[in-house]
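Note sheet for the following structure.
Only one protein chain is missing from this complex, and each of the others stays in its spot.
So that you can tell them apart, the chains are marked A and B in the order they are listed, and the count of residues begins at 1 in each.
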Amino acid sequence: MGSVAYGLGEARRARRGFLPAILGAGASGLLAACGQAGGAAPTAPPTKATDAPKPAAGSSPAAGPSPAVVASPASAAPAASPSPSPLAAAPAAAAKAPAVSLKGRAMTSSAFGGDTQAVQKRLVFDPFDQATGASTTLVTLLSADALARARAEKGNPQLDLVQFSGGQEKIAAQEGITQALDQAQIPNLGSIVESFRNPAGQWATTAAIAEGILYRTDKVSPAPTSWKDFWRPDVQNHVAFPDITNGYGMNFLVMAARVNGGGEQNIDPGFTALAEIAPKATIFKAAAEVAQLFSQGDIWMMPYDSSHAFRVRSQGIPVQFASPTEGVPAIFITASVLSGSKNVDVAHAAINYMLESRVQAEIAKDLRWAPVVQGAPLEPDVAADVPSTPEAVRRLLALDTDAINAGRPQWTERWNREIARA
Amino acid sequence: MDRAMEPRDRAGVSPLSSFDGGQTAEVLDRSSADGHQSLPTAPPVTGDEAGGSPGTAWLTPWVLMLPALLLFFLLFVLPQARLLGYSFEPDPQSAATGLTLENYGRLFGDMHYLGILGRTLWMGLLVTVITLVLGYPMAYWLARLETRWKTVLLVLTIFPLLTSAVVRSFGWMVLLYRTGVVNQSLQRLGIVDAPLPLMYTLSGVVIALAEVLMPFMVLTLYGVIRGIDRNLEEAAMDLGAGPLSTIYRVTLPLSAGGVLAGSLLVFSLAISSFVTPSLVGGPRVQLMATAIQEQTVSLLNWQFAATLSAVLLAVVLVLALAYSRLVERSGDRSAVVPV
Partner (left out) sequence: MTLRAWHPFRLALGLISAVGYLFLLAPIIVIAGASFGSTQFLVFPPQGFSLRWYEEALGRADFWSGFQISVLIALVAAVLSTIIGALAAVAVVRHRFFGRDLILALFLSPLILPSLVLAVALLLMFSAARIDPSPERLIAAHLVLCVPYVIRTLIPVLQRVDPSLEEAAQNLGASSLAAFWLVTLPQIRPGLVAGAFFAFIISFDEVVLGVFLAPARQPTLPIQIYSAVQFGLDPTVAAVSTLLIVLTLVLVVVSEALLGVRRLG
């Protein structure tokens, strides 16, 4: 494979002085042998800087032999000369792409795995690579894992771009793990809807997801309209909600507080309310369980997002998304650039590409992540699933992540004792 | 000087036909214990050459262990020492600086965390007992099996290890849900009226972990039982001992080392595993590994995570030592290496 061939260079570089006594030439030799053996296998065609970005086919995320997660810089890489000052150099590579050539440059970004990663690769990173000549590698790291890893690697990050979905971007910025964005390199920052913008420019919001109620249309009647419907007697024993370590569970706690007279500053009512339904509810940790829980027929209702509703529905399970009247917490997908990254310019260009209105519309179609830029052209069925109108966007609640981050340690402790009891 | 070269049981070389099963084991015990005393300075087998001369024979084990010690020093002791240092730092939310024992105070002063520690050890114990009780007969059966399908049967036992933990846990979820296969079968057979709570409970975690850790028990025991001379068992049975008492009095003591190794492996792996407990157990089954994960990743409180790890490690090592001594006493004495 191209990727393994690439590894030879990397392996040689890293071998210098690193436990040669233990690992010795044997390991490297074996790895090299595999690289050669694997070289015969088909690799992705070398990317050309002049290729126009291919319009992404609207196939379902899971269908078809999806492109390898392992990017294949291989053959193009050695020949390409990294331009010393990419910003000053080269005319536009493609009409809508940023006006830079990043030929031969490599960049590593985190992604969330599963279909979201496949779709992001297909709609954002692959076309970005083709338009600029860069080569992007995606690493699956959920937000919390990504922050932990970036923190351990602080000062010498192996990632250039990191994506968060649980408010971790603030902690990362505060701890100096990520650096402020150079707004001049991301012209599209200006087209982000005002309320989604980070005024300090420490990160870019690239998508919004609405957290509401997912429910089985064949079991829950009437359809839920309020967060208080989780306390309805007819759904008890069939409610599930995520753990507090999952951002959706944290937001659910905050909403439970809000609809009971509290809020981020007064979380007590939330705990009291959740303690009522918790004994008969299923509490789970991973996003991966959502579809599995609904498919068993035993779970009828849970707080999650429109993106998962879309995913579960497309698997043939009758699940709908409801936006409670009290408001819908927004989950923001953000992109930050790591301090000490050696590919700051590539990361910036990639963020700018994510914010192209056409790209935003395509992501909305395949993942049901709401666009954050004005004027992203949405098809009617997509627009129905994501908050797209200005009113809908205004209905999105931006929860106080500062208060949540500050309360997290105590709330988690309390949750473990009062809600997630055995 | 090396004094470990006492002869082990002379199972393979000495005819024991004049003893019954029980006596056999006792005699074996005694002979090795005697060996310990009478041959304290037997020449080390590997020591002479590696050490060069008897005077440097004490070096031999260290030379043999050098690669392992180097590896563990560089990649375990050194990095873990850094982490251990964290456990003496104040809570990241407090403004305090300097060294402190407050993290340990928090852990030991709180029944919640002591409960988590206790639950973790209890879970590890249950998993170990299940794998031992089910695994020993399987290992014995396999070791005494004479068929050309033996290799296939052996490989079947390690199938659980071939599927990744996440995937296997999903399999268990389908089996253990309230509406899952196990509950439906039990209800259809009339064994239970209402579905058993298996998913998101400690029982579920124990079941799922016992399954995946069973190969470690079976294969470890298999290796040891195969090495036990069958003539010993036959001698015992020729003298009228039943198969059960033969196993109990001959095979089991002789395979005590395997029982020890298998249970230490299984226990350690059970308490340190994370994926299965978090998927099958969910947030309600709070164990040390999930608490450590939560502190490390969700709360970024590496200080407390390091404290939890340090306490877990210390407690388990002490237990492992005590257990080794126990097995040592009940089994073939010379054949058991502590911890």
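Miscellaneous remarks
In this section, a contact is a pair of C-beta atoms (placed from the backbone, for glycine too) under 8 Å apart; a residue touches a chain by one contact, two chains touch by 3 or more.
From a predicted model like this one, the values you see are computed outputs, not experimental measurements.
For the chain missing from the display, the contacting residue among A:275, A:288 or A:392 is A:288, taking the whole complex into account.
Considering the full assembly, B:137 is the residue among B:92, B:109, B:137 or B:197 that touches the omitted chain. Note on the undisplayed chain: of the listed residues A:195, A:315 or A:389, the one touching it is A:315.
Across the entire complex, the residue among B:103, B:128 or B:157 in touch with the chain not shown is B:157.
For subunit A, the residues in touch with the chain missing from this view are 1, 3-4, 6-7, 10-11, 13-15, 18-19, 22-23, 26-28, 30-31, 34, 38, 41-42, 44, 62, 64-71, 73, 108, 112-117, 137-142, 145, 148-149, 152-156, 158-159, 286-292, 295, 308, 311, 314-317.
Rule of thumb we're sticking to: only the chains that are shown with their structure count from here on.
Distance between chain centres (mean CA atoms), subunit A to subunit B: 39 Å. Residues 67, 70-71, 74, 93, 112, 166, 170, 173-174, 177-180, 199-202, 278-279, 282-286, 294, 296-301 of subunit B are the ones that touch subunit A when the two sit in their complex. On subunit A, the positions that touch subunit B within their shared complex are 19, 21-22, 144-145, 147-148, 151, 171, 243-245, 282-286, 288-289, 292, 296-298, 408-409, 412, 416-417, 420-422.
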